[in-house]
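Below is one structure, written out as structure tokens; comments come after it.
Excluded from the complex is one protein chain; the other protein chains are retained at their positions.
And then chain A:
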Amino acid sequence: MGGAGGLSDSDRQWSEEAFSRRTIEEIKEKLKTVKHKILVLSGKGGVGKSTFSAHLAHGLAEDENTQVALLDIDICGPSIPKMMGLEGEQVHQSGSGWSPVFLEDNLGVMSVGFLLSSPDDAVIWRGPKKNGMIKQFLRDVDWGEVDYLIVDTPPGTSDEHLSAVQYLSAAHVDGAVIITTPQEVSLQDVRKEISFCHKVKLPIIGVVENMSVFVCPKCKKESQIFPPTTGGAEVLCQDLKIPLLGKVPLDPHIGKSCDKGQSFLIDAPDSPAALAYRGIIQKIQEFCGLHQPKEEHLISS
């Protein structure tokens, strides 16, 4: 076999058959009430995509006038229900489609996790079935009027990512936030993810470096648990000319809040990690503000 990079002809052909123009237009119509769409990607697992997506949603929704939607398309490992304190919730169907699960009046969530009856249930699906679920999530969920739709993704550059991008191809995605940790084993996957974004013409809002540094709660001295042996996200962003949105330190409170399904921004508001998150959220809002969708995509209010 030859070189293994990029989209092959058979992938392209298969994708054209599977992704009918009609479905893409249906999704574009359905998402007309959504002003800004942000994908949270990585390439590497376990760097904090879902943690970031959850807290981006929490942070944006703190303004009760901002409508936020969080869509979890990690079909095999849906972490969002647990992180949002919504484990065990069920999804309801109505005439206008599926209703998301509302954490607050202005924060709705959808995940395959809500469709599973037990925490031990495994979703052992091949690509085509996962794609079908993602299609339903984008076409059949009744989000209503939304300012920000955040799409949390699984690690990798495969079915879920291709499907999300292809189904959203007519619906104007503001861009992707790419999460990494400082060490090279993460960065090497993140470079691939960036290459994926370029290939599918997905704008990149910027990179977030998670688990940057650990401050001992006892002696307050810093340690680098995941050493940036090749310069971390800072050097990667300089090399690839992509904005570094911020660096978030390792804080045990983050994991605890996620396990309890609470917002870490509320649990530890003055911590360096919370301040870092807020700075990053602000930059994302600024990016979206600068790149307003054209008028024809919005339903006039």
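Rule of thumb we're sticking to: a contact is a pair of C-beta atoms (placed from the backbone, for glycine too) under 8 Å apart; a residue touches a chain by one contact, two chains touch by 3 or more; residues count from 1.
The definition used in the following text is that contacts and distances are computed from a predicted model.
Between the listed names "Cytosolic Fe-S cluster assembly factor NUBP2", "Ribosomal protein L14", "Cytochrome c oxidase subunit 3" or "Aspartate aminotransferase", the UniProt record for the complex's undisplayed chain reads "Cytosolic Fe-S cluster assembly factor NUBP2".
Checked against the full complex, the candidates A:T66, A:Q136 or A:S195 give a single residue touching the omitted chain, namely A:S195. Interface note: of A:G144, A:P252, A:P269 or A:G289, the residue touching the hidden chain in the full complex is A:P252.
Contact residues of chain A toward the unshown chain are 1, 3-8, 10-11, 14-15, 43-47, 50, 75-77, 79, 82-83, 119-128, 130, 154-159, 161-162, 181, 183-185, 188-189, 191-196, 199, 214, 216-219, 221, 223-227, 229-230, 250, 252, 255-256, 258-259.
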